[in-house]
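For reference, the structure discussed in these notes is given below.
Note that one protein chain is taken out, while the other chains of the complex remain in position.
Chain IDs A and B follow the sequence of writing; residue 1 opens each chain.
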Amino acid sequence: MTITLKNVSFSYTESLDDAVIKNLNFEIKSGECVVLVGESGCGKTTISKLINGLIPLYQSGTMAGDVLLGDKNTADMTLAEISRHVDSVFQNPRSQFFNIDTDSEIAFGCENLGMDPEEIRERMNRVVKDFHIEHLAGRNIFHLSGGEKQKIACASVSAIDPEIFVLDEPSANLDLKTVADLAEIIKFWKSRGKTVIIVEHRIHYLRDIADRICYVKDGQIQDEWTPAELEAKGPEYAASLGLRCMNLEQLKNKAPELAEGPKRSKEPAKQSLKESLLFNNLHFAYNRKFLVLDIPELSLPRNQITAIIGHNGAGKSTLAQVLCGLRGTWRQKRKARKYGAYLIMQDVNHQLFTESVLDEILLGMNSQDENAALEILERLNLKDYASCHPMALSGGQKQRVAIGSGVSSGREIVVFDEPTSGLDYKQMLAVSATLQKLAASGKTLLVITHDPEFILNCCQSVIRMEHGKIAEQYLLQGNQEKLIDAMLNA
Amino acid sequence: MSNVRSTGKKTSNTLVRDLVNVGVFAALYIVLGFMSSSIGYIPALIVFSTASIALVTSVPMFLFYSKIERPILCCMLFCGIFGGAMLVMGQSVIMFAISLAVGLLSGTILKIIGKNFAGLYMANIVLSLMSSSMMLPLWLYTEKYLEYTRGMCDEGYVAKLAELSNSIWPLVGIYTFGILGAVIGGLVARRIMKKHFERIGLAR
Partner (left out) sequence: MDVGLAGTLFVSTMMLVSHVMPISVIFYYVMTTTKVNEFMAGMSKMHIPNKVTIPLAVMIRFFPTVFDEARDIGNAMRMRGIRLFSLRTLKNPLAILEYRLIPLLVSLTKIGDELSVAATTRGLSPETRRSCIVKIGFHVQDVVVFVYCLAVVVLFCSWSVP
């Protein structure tokens, strides 16, 4: 089934003057794997919505032109009809599932379409076998990790067996190993002759899968390449388009940006307390038997950015929460309140409370010093937004507001939980710059991340966790290959 | 430019959006209502329990009313679900009937007056009648209700309840305070809508 966009314009408002897509003509043939790339706001997600029918049937706005699936106009169909032919997987694993258990979720789409129960069972079994997710069957979705949830989402749409799959930044919140599994799933679909459209920033896992990569800018498809052509143009060119690194192997040879670190502390000293921060007895268990966190001693180099890596369930988030006093024994919590860390959460919306950015910074302060608050905003490039509502800002700006409130809390250690998930190259660099500034101003930073490019860009040392213990801790300089291998094979 | 038209109109395609909103806000209403009604476990303060429910839930309800596309359907479903949940948890059938009536009334108000402040405000007040009616059985079927609570709590509490049921005034008080809570809650909610949700772009 060919997808055709004929002279399509779309705007999210009531007039086409601020159209996101202008007079777009685009065609995707049956069985193709097309990747839509571009900087944030360029319109690639809008194009994906045009393909899966959300525009014009669900999303409010103004549209001109037609979208054809085969020879039928989507405007004449219902979303239920379209879902027989086009199905989508979105970027946020936690908000896609309708059911509480995995089996029902996989069957969800088929049940919606009224298929025969016997057939649904057959399809479910087939999908579980094809995706190798037997270990996920019959489980409570709330207990799954992000990557596992995303696999269930893929299984759910795969059971419907449409001709076209639309994926909107599916790898955004996943670690490298799960991304590899996702690549396998897409390869599988391709081998069945399905059309797959993927909107992405991270395209390293699609090198062998994509047929063409389309660069979207200002609502137009400006350029088109095969993966080989794009890679041949060199990493700087890809970076200028906002794309993340195409080839992870190349990263192994890349020298980390911050080899030296600020002049004061050159290496993570183990002895002197001035050079590094020591934590003792970081043990935590949900129940008596099973220790989730088992770290007798942790030493963090001061005024540096340390990355924490490890597969899902290794205990990284628990460590962050214990350090910040959000979890742990009563004694641990009390200590953390005095000497502990400030956490910048993955979902920044959970930590924005007030009606203006300035108030947000003031909220964390003990002494309501407006001048000091404005200074913090200045350093974070937020001075112009001082009176804006925090929740109305963009994702990157919200993150900086949260960082600002962390700074104003006066705590020396700041922990970041996945600060770069879903960001394009330029946004990642901006976050990296902010973190470096923060470290230079005297803070010690700890970053939980799955993003190897980001680590190479701003971190000085790496801690790898496994089963609640610290498996290794090393300086990044000279150990890039070790890092990349560890992340790929977690 | 070929056929410029607006998209996302109210059709069967967008019905699920409204239904999901009903579900989300029903869950939130029940959780918040339950927590804020805890004040009513002190018999002397039982008059204030509905006031606190109305006050706290005004904010999410204002948001709910401004988001739904089909006021009558959504309000009736919302209130019906609440009434049904109460029915399952042991309240009387009359509570369920009152919930449906409240739903119908608040939905109609929203449809007729529209989604401006007046409409939201009045619908919110009508809604408070629903939670106030939870205590109605104590006055309507006094003996049966006392029997019901006797099974759950001790004599002292039941005696205090019996005391309350002797006169009609506590019941009037409950409804009045409920409405009062909604009145104040509505003003608070409007302030919060202006201060926050309109600036974020969540409220239409």
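Keep this in mind: a contact is a pair of C-beta atoms (placed from the backbone, for glycine too) under 8 Å apart; a residue touches a chain by one contact, two chains touch by 3 or more.
What you are looking at is a predicted structure, and each value in this text was computed from that prediction instead of being measured.
For the options B:80, B:107, B:137 or B:170, the residue in contact with the chain missing from this view is B:80.
Of the listed positions A:67, A:238 or A:324, the one in contact with the omitted chain in the full complex is A:324. Touching the chain that is not shown, out of B:27, B:97, B:140 or B:172: B:27 (per the contact rule at the top). Annotation for subunit A: contacts to the undisplayed chain at residues 52-54, 58, 78-80, 82-84, 86-88, 90, 92, 94-101, 103-104, 107-117, 120-121, 124, 140, 142, 153, 156-157, 160, 321, 324-326, 342-343, 345, 347, 349-353, 363-364, 366, 391, 405, 409.
Take subunit B: the residues that touch the chain left off the picture are 12-13, 15-17, 19-24, 26-28, 30-31, 38, 41-44, 56, 59-60, 63, 67, 73, 77-78, 80-81, 89, 144, 147, 152-157, 159-160, 188, 192, 196-197, 200, 202.
We take it that only the chains that are shown with their structure count from here on.
Subunit B has its Cα centroid 38 Å from the Cα centroid of subunit A.
Taken in their complex, subunit A has these residues touching subunit B: 7, 9-10, 14, 16, 55-66, 78-79, 355, 388-389, 391-392. Within the complex, the subunit B residues that touch subunit A are 1-9, 11-14, 17, 195-196, 199-201.
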